[in-house]
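As you look at this complex, bear in mind that one protein chain is not there, while each of the others sits in place.
And now, chain A:
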């Protein structure tokens, strides 16, 4: 398996990994005097599951925020589909086909599951405010199309039984699933998952893993995820970036990363004598 060259290849379980879809080139992110990310470069290839790991405060979430356009890097460039991405608002990035979920659930608590996932389609709606307010003309036709897409996602994530339940009443694991559903509703090319399994029990984690693999498999969505559960990361991902104190200390297949001495030091600690 020739992972480090840029040629497309097929993984052992038959998924096709294409060329580079997104590339981070020498990204540095500063907040005043604090350097959150220091000169990091890595790429994400089409169809792969790319994990970003590292201890707390390593700058993983900041990295994800740079990718999703929420932060503009102080230095460096984000390349998407082979050309540098100009400075963009997050919604413009979303329109490009980058969707994300959040570390702390950011759903509309009072709205039903269905409506929450429907909001994921907003970047794809064209009818104007008046039409939508009166639910007339284009809005009506559009809703049918979008509802169909949303129902497919509900079916996919097996959350039919909570379709009309207000999200605030749902247990944590299901809320996370709804959030994944909302991100999927945008039909993204890259899906950014910020700790999708934090605070879940074993069963919920297993479900979530299956859904992430299924999303990647069925829709061919590229996935970048941050996760602390090493077992999950090593099982799921094709390649792993390891960060520590804003620097990249490792990059490669799970096996390579696992045997990297720097990574072991960062995770297990090393005596500084």
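A few notes on this one:
The rule we apply is simple: contacts are C-beta pairs under 8 Å (C-beta built on N, C-alpha and C of every residue); 3 or more make two chains touch, one makes a residue touch a chain; residues count from 1.
Definition applied: contacts and distances are computed from a predicted model.
Not every chain of the complex appears here, and the one that does not is recorded in UniProt as "Long-chain acyl-CoA synthetase", selected from "TonB-linked outer membrane protein, SusC/RagA family", "Phosphate transport system permease protein", "2-oxoisovalerate dehydrogenase subunit alpha" or "Long-chain acyl-CoA synthetase". Among the residues A:77, A:115, A:151 or A:262, only A:151 touches the chain that is left out of the figure. The omitted chain makes contact with just one of the residues A:26, A:72 or A:160: A:160. Touch with the hidden chain on the side of chain A covers residues 13-14, 114, 147-148, 151-152, 154-156, 158, 160-161, 163-164, 214, 217-218.
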